[in-house]
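Sharing a structure, written as structure tokens. Questions coming.
Only one protein chain is missing; all other protein chains are in place.
Let's turn to subunit A:
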Amino acid sequence: MRQRSLIAITAALAAGALTLTACGSRDEDGGGSDSNGGGTTVVIGVDAPLTGDLSALGLGIKNSVDLAAKTANKEKTVEGVTFKVEALDDQAQPSSGQQNATKLVADKDVLGVVGPLNSSVAESMQKVFDDAKLVEVSPANTNPALTQGTKWNGGEKARPYKSYFRTATTDAIQGPFAAQYVYNDAKKKSVYVIDDKKTYGAGLAATFTDEFKKLGGKVVGTQHIDPDTKDFSAVATQVKSSGADVVYYGGEYPQAGPLSKQIKAAGAKIPLVGGDGIYSADFIKLAGASGTGDLATSVGAPVEDLPSAKEFVASYKAAGYKEAYEAYGGYSYDSAWAIIEAVKKVVEDNDGKLPDDARAKVTEAMQGVTFDGVTGKVAFDEYGDATNKQLTVYSVEGGTWKAVKSGTYTG
């Protein structure tokens, strides 16, 4: 008898463990938006890391899309259509991203997807969406290969997937833009380059290195870090003894924060420079007080400074989201709005109803979408890239990111 009750306890524990695991991957509030009743429902899918290290950025994306859907419903932007948001968590993992893509494709009401955050996740999702002719607009992917093919650097640009668009600019521009700032404006001549070997990080570090060398700068050392660890002491020691006067890091803030902190602790009082992947309030939290002076480039002009964004910032605040909109809030709003505009055009062309092949039609319409968005003029070129190629350098000062220089990269 004793044995049996013990087995029961163990089974209960195991079941508990499984339930908890399942809870972990479920969205907290479903991310749904108001349904105004009546007419057709169009679902805008969201794929982003809603839990885990990168969740700060992911939740900002989810909330901003939610805000766009609510605004469209309130203003009746598309007559007879109510937008709903379905947010899935990819935990920044390509495999989860692909599963989510399959799930979104299976839901017939989904006519467009905003996401993902990570270029490596996008790689695994593109084909699934393209096969279903479901349009995907990423607010954050910056790897050039996603729109221009793997040979983008050799001049042979070829768009691999017609259903993929993005509102963020690419690392082909972001890396060199950072190099020009570091070399010309910050007057740093020798750099230590570190990346995390992921699609985004390695790509960004490579475009930065090329431009920095071209300008006459010296690369005094390179390292590739393992994103699963927190111990960068060996790398920090190498940075110190290399005598570099700046560190460039291709990667994201969960590693960049501790890395910056450990480099400074090792005695190298030099700034760490990164891309939009480290442009997050969480970077400052993780890097601590020694992060002051660290730099990041990010796509577009600072949302707070754009007149077009005032309304977005105000209504985001009014909507009372728990999390900040973070680096990609404005781009996520614009991505969702691009889908809304495309749906609007398709519905208008079809006498106020959704056609049977709505997905293909929306994808087609996306190519021609232009409107004044939160981040400036939103439109797409022949590769699906945003035509807005503005970038900004930010610096950590007094515990927040301060915009230092905005501009457009020119050759």
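The rule is simple: contacts are C-beta pairs under 8 Å (C-beta built on N, C-alpha and C of every residue); 3 or more make two chains touch, one makes a residue touch a chain; residues count from 1.
As a working rule, contacts and distances are computed from a predicted model.
Trainee: For the complex's missing chain, which UniProt name, "Dihydrolipoyl dehydrogenase", "HAD-IIIC family phosphatase", "Branched-chain amino acid ABC transporter permease" or "Hydrogenase"?
Mentor: Its UniProt record gives the name "Branched-chain amino acid ABC transporter permease".
Trainee: With the missing chain put back, one of A:Asn73, A:Thr209, A:Gln223 or A:Asn388 would touch it. Which one?
Mentor: For the chain that is not drawn, the touching residue is A:Gln223.
Trainee: Where the complex has a chain not shown, which of A:Lys62, A:Lys261 or A:Lys389 is the residue touching it?
Mentor: Checking the options A:Lys62, A:Lys261 or A:Lys389, the one contacting the hidden chain is A:Lys261.
Trainee: Which listed residue (A:Ala145, A:Ala186, A:Leu272 or A:Leu286) would be found touching the missing chain in the intact complex?
Mentor: Selected residue, touching the omitted chain: A:Leu286.
Trainee: Considering the entire assembly, which residues of subunit A contact the chain that has been omitted?
Mentor: Contact residues on subunit A toward the absent chain are 6-7, 9-10, 13-14, 16-18, 20-21, 23-24, 51-53, 55-56, 196-197, 222-226, 228-235, 237-238, 240-241, 254, 257-258, 261, 265-267, 282, 285-286, 288.
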